[in-house]
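This structure is in structure tokens; I'll ask about it shortly.
Just one protein chain is left out here, and the rest sit where they should.
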Amino acid sequence: MSEQDTKTSAIWGGRFSEGPSAIMEEINASIGFDARLFAVDIQASIAHAKMLGAKGIISDADANSIIEGLGKVEAEIVSGNFKFSRALEDIHMNVEHRLSEIIGVAAGRLHTARSRNDQVATDLKLWVRDALDGIDGAIMGLQKVLIELAAEHAETVLPGFTHLQSAQPISLGHYLLAYVEMLGRDRSRAADCRARLNECPLGSAALAGTSFPIDREMTAAELGFDGPTANSLDSVSDRDFVMEYLSVLSITAVHLSRMAEEIVIWTSEPFGFMRLSDDFSTGSSIMPQKRNPDAAELIRGKSGRIFGALIGMLSVMKGLPLAYGKDMQEDKEPVFDATDTIELSLAAMTGMFAGATFNNKRMKDVAAKGFTTATDLADWLVKELNLPFRDAHHATGSLVKIAEEKGVGLEDLSIDDMQSINPDINKSVFDVLGLENSTKSRTSFGGTAPENVLEQCKAAKKKYL
Amino acid sequence: MSEQDTKTSAIWGGRFSEGPSAIMEEINASIGFDARLFAVDIQASIAHAKMLGAKGIISDADANSIIEGLGKVEAEIVSGNFKFSRALEDIHMNVEHRLSEIIGVAAGRLHTARSRNDQVATDLKLWVRDALDGIDGAIMGLQKVLIELAAEHAETVLPGFTHLQSAQPISLGHYLLAYVEMLGRDRSRAADCRARLNECPLGSAALAGTSFPIDREMTAAELGFDGPTANSLDSVSDRDFVMEYLSVLSITAVHLSRMAEEIVIWTSEPFGFMRLSDDFSTGSSIMPQKRNPDAAELIRGKSGRIFGALIGMLSVMKGLPLAYGKDMQEDKEPVFDATDTIELSLAAMTGMFAGATFNNKRMKDVAAKGFTTATDLADWLVKELNLPFRDAHHATGSLVKIAEEKGVGLEDLSIDDMQSINPDINKSVFDVLGLENSTKSRTSFGGTAPENVLEQCKAAKKKYL
Amino acid sequence: MSEQDTKTSAIWGGRFSEGPSAIMEEINASIGFDARLFAVDIQASIAHAKMLGAKGIISDADANSIIEGLGKVEAEIVSGNFKFSRALEDIHMNVEHRLSEIIGVAAGRLHTARSRNDQVATDLKLWVRDALDGIDGAIMGLQKVLIELAAEHAETVLPGFTHLQSAQPISLGHYLLAYVEMLGRDRSRAADCRARLNECPLGSAALAGTSFPIDREMTAAELGFDGPTANSLDSVSDRDFVMEYLSVLSITAVHLSRMAEEIVIWTSEPFGFMRLSDDFSTGSSIMPQKRNPDAAELIRGKSGRIFGALIGMLSVMKGLPLAYGKDMQEDKEPVFDATDTIELSLAAMTGMFAGATFNNKRMKDVAAKGFTTATDLADWLVKELNLPFRDAHHATGSLVKIAEEKGVGLEDLSIDDMQSINPDINKSVFDVLGLENSTKSRTSFGGTAPENVLEQCKAAKKKYL
Partner (left out) sequence: MSEQDTKTSAIWGGRFSEGPSAIMEEINASIGFDARLFAVDIQASIAHAKMLGAKGIISDADANSIIEGLGKVEAEIVSGNFKFSRALEDIHMNVEHRLSEIIGVAAGRLHTARSRNDQVATDLKLWVRDALDGIDGAIMGLQKVLIELAAEHAETVLPGFTHLQSAQPISLGHYLLAYVEMLGRDRSRAADCRARLNECPLGSAALAGTSFPIDREMTAAELGFDGPTANSLDSVSDRDFVMEYLSVLSITAVHLSRMAEEIVIWTSEPFGFMRLSDDFSTGSSIMPQKRNPDAAELIRGKSGRIFGALIGMLSVMKGLPLAYGKDMQEDKEPVFDATDTIELSLAAMTGMFAGATFNNKRMKDVAAKGFTTATDLADWLVKELNLPFRDAHHATGSLVKIAEEKGVGLEDLSIDDMQSINPDINKSVFDVLGLENSTKSRTSFGGTAPENVLEQCKAAKKKYL
């Protein structure tokens, strides 16, 4: 774009004698990133033009010309033939400027009864709404893979950990369904965020509304919003939906980071619970034998990036007086980056689980160590000998100590050992000390019994897929 | 508490020969802060005991004894006669230990079919649920004050700012209603958070569920939950509700910080829009004439503290493998501190607005400067002369330049000045250049016209109060 | 790059039968951003090759061939003729692959006795070191503008604020020098960060060092490091310099945000202290009269972005076991983005101050209001009447109250008014109630007296420029 061109098209041309300096252009222009809004910007402009025409604020001919012209602009952008100009600052002016080249003077009527302030708020809401829909689908895809794996592994036993210490034997299917629940809440949060943002700011103009007889219900409906926003000042200064969106994504990122941590630990040599497919393993430039879970580590790391986007946006919005301040231009890049990051992370996590294999034998062997059925023993003492739980707990502790000193499992203690702690213990105690018996017995709602797991798989399918 | 006492009551007494070192006690004990959970802890224990009795897992006599005993413990705590012990680590063991002193051996049966992991998750959910209810009420109180002020000031004119530059004249009532909208979304987010957390983890035990024939629906109903959680592993490792709660509060804190910033600016000498009551003004040890808006500044600053709690909690949860990890003990202090902070901030903000007075004359004087009706002029050119908006905008810019050079307002330009830019301009243009005319004309839905504002006050009352 | 090509060049080709999937490539590849490291990567490789040659680990011919080839690669990149390949993942493999195309088999010897882990740590340190040097210069540029302005405005009086309430009259030069001090500490922090990071990781190999007889002192010296790092494990897992760098930048961003806030407030209509040049003012699409301080707002907002980068990086590093984890690939983008952001912010801030004009009359008028010489009155009572400070403070408060009720300044009170509070007050009290007298009297070291300011300007020039 020539300097001449720049000068004439700069929108405040009437008033400033000097052109914007290079620094100012650099810091002020947003076209470098907000070009991603082109489709929603055009969508919103079309809705606005339709309404202006319908209400007689502009002529039908102008409205049609604008709508048709915007279609051409969009086609140019989609095809890669559009030439973005930084002197035109942002996507809104780039589109409008090109529209004026295509349809002439009527283009200048599009901005009637609106402002960049309500325009950009509308655009970004539309973009985030689409992103939420995409993310909902991606999370569902991950849930699907997990539910299928869970059904397959309802009877697979592994050690359940607390503090990464073996605690009790559990079902691998049960483990995987825990993630499904987390992801279910993520979708629920995303749905709430979507519902809350779904009010249309368009027509709020700069901050005060407008004296043109616009129909905000009409544009809102045209764009799939539930209705117009109630206060024009709030409409242009509100970025709640951005902060909420980033917090929704941050919590999802936490969940993904937890899954990633498990993958990293489970695929380590000493654990050996899980093996990633070749697709999701990388080697090393110096150690060709490695099967590095890079994708899991990257997902884990990328959670920090999303937290950063959230805290950055909270800091940006902190203490901003009404209404629009340019600080708020810092809203788009974190939204775009966090969206790309979460989508990629979800895809990679889905891919990793879809291709992963589990070493059932290894998991069972580890579960068999560490006295993981101690709780079953304590519960047996409560149920069969009517010991108060706290006393049963102490007795179990003493038996674990004996077993540990002998270097054997609880199930390997003799009945004499058992009775040395409590003479009423009888041989039926050994029934609860096996891994399978342990998991099968935990039939309380939400418990790890394989039959529960299968039922929960069905319930999860129905609820989530 | 004597050392002897400590030793016998330490719950892992059966297994560790050495007592916990001072450091370990210091880092591990949570009673210093989780004592605040006492009421919800006892509430949950009573529900659990009732269920154990109803299901015949413990005898009715034991259940009743436990329930009665817990009532006594609560009474002791409320009256200040309870002696908390750090050697007993946390509120759960403090309560149970005292219960055992009061009712004897039956106390040891309370912990049947549960674990500290599900117990603490249940307690904290109950606490956060109560906090959300309290915050909802506090926000509503602030909305009430704002709506009343807004109705009173529907016709008060002040300059609407963008970039803190005078933009267009607006109604002060309209301004205040913008905050009401923000706060309305805050309550909506809080309600969603409350609904989502309202599933009961109790009965998930350590992580695997239990083999006792418990009825989780019953305890859930007893505690006002919508039902039990679906997965026992997830139940004890989930702190989504904490992260979501802190993000809800962070966004509210952003809103309060924005209101606070306006107060600081508006009460400054050069602005002089607003005056705080003596209650909310402080002097200076060295400058007795000052009327410092300390509370507003503290509210603004305290937003940082809440962001810190949120980011801290996200960092804590990042990458934690399932199920419970002790890292999660870091959940309570940020919840308590953020709750106290937001409640105090809401109270102070409500107090400040309730006692504030506005300087209508000063606001109007400022609104009259800065060519704030330039948009009205541009809109007139569009409506009356059928200029495309962009052309009208350029013409207006030229007129502003003339007015600026002459040092007068737009309404002081002569008709000759006007026609020097566009010969079709006629005298009726001056009708739109007055402040009141300007605000009155903005009747679009959500716009600043006083009649709109009064209508929005009614709608807000109906919706929010 | 053809699929065939991709397959053969993938560095773990020997072991994985399947090619990396699209997702994995997407999440794993860093060439999209780490291409910015090309110059430092080549610089480090040249140093490594020289050392390998000097130590006889590779032949001199190979060493020379590598060095010459790397020069060619760099020239290609600089000229824009280099074709980056995402299948080659990162800048290191892109460079090495191209090197092998240019010089053949010898290229394969470059990676002897190093690993990507020490290579990337070295590259990033070099990059950050350069960035620190650039930022130091940019801050100095801003200091220069401020010091010059300060000297010019040593005698310009404005109200000093606390709580944004007028407190005491001060010198504008003094005000500007406060920023110079902040920026001075920023440079000092940057210098410390630079000194601390200046140890060379190269030769640490993957994590364990190497059995090749390398000379780490030599490569360190060649690259301008103070010496080699002491522990190979630490060398490849350390990103302290990134976290420290981002915290240094965050504090600088805080300072810039404070300056930006002042600009926004000072250029507002009611304040009117300052006017930005046209270059740094923008208009509005709907309100042509506006002079929006967009750059100041953007700088203020961008501080959030830098905080986000910092907290993101802290979260990434939290809880990472040694040695290298792929999470650490998340280090580069925040470094690049924060660097670009701070550099742009510094340039814009420098530009804004360089072109700004101050309205001395307006500042003095505001300073004359608000009883800003009350402290001078209190101090007079201490000095002349030997009142304890606290008593003088109370007496002053009473006099301010009288003046406020009369609607006059302290200097307009009658001697009778004065004596009604303390009969010993005499007419010489009026000498200290003038603005100029007030500022001139504050000659304590670091105080606002114009003579101090001029002296501090000299000191600052000597210290900082």
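The first chain written gets the first letter, and so on, giving A, B and C; residue counts start at 1 in each chain.
Definition applied: a contact is a pair of C-beta atoms (placed from the backbone, for glycine too) under 8 Å apart; a residue touches a chain by one contact, two chains touch by 3 or more.
From a predicted model like this one, the values you see are computed outputs, not experimental measurements.
Only one residue from B:216, B:302, B:390 or B:442 touches the chain missing from this view: B:302. When the whole complex is considered, the residue among C:223, C:274 or C:317 that touches the unshown chain is C:317. Per the touch definition above, the residue from A:65, A:143, A:168 or A:198 contacting the chain not shown is A:168. In the full complex, chain A contacts the hidden chain through residues 159, 161-168, 264-265, 267-272, 283-294, 297, 311, 314-315, 318-319, 366, 369-372, 374-375, 378, 393-394, 396-397, 400, 404. Residues of chain C in contact with the chain left out of this view: 11-15, 100, 105-113, 117, 160-164, 167-170, 174-175, 177-182, 185, 188-189, 192, 196, 203-214, 216-217, 228-238, 240, 243-244, 247, 250-251, 253-254, 257-258, 260-262, 265, 300, 303-304, 307, 310-311, 314-315, 317-326, 375-376, 379, 382-383, 388-391, 393-394, 397-398, 400-401, 439, 441-449, 452, 456, 459-460.
Chain B meets the missing chain through residues 11-12, 14-18, 20-21, 23-24, 26-28, 111, 115-116, 205-206, 264, 277-289, 292, 294-295, 297-316, 318, 325-330, 333-334, 344-345, 347-348, 351.
We adopt the following convention: only the chains that are shown with their structure count from here on.
Note: centroid distance chain A to chain C, computed from Cα atoms, is 32 Å. The distance from the centre of chain A to the centre of chain B, with each centre set as the mean of the Cα atoms, comes to 23 Å. Residue positions of chain C touching 2 or more other chains, listed in rising order: 264, 283-288, 292, 294, 297, 311, 314-315, 318.
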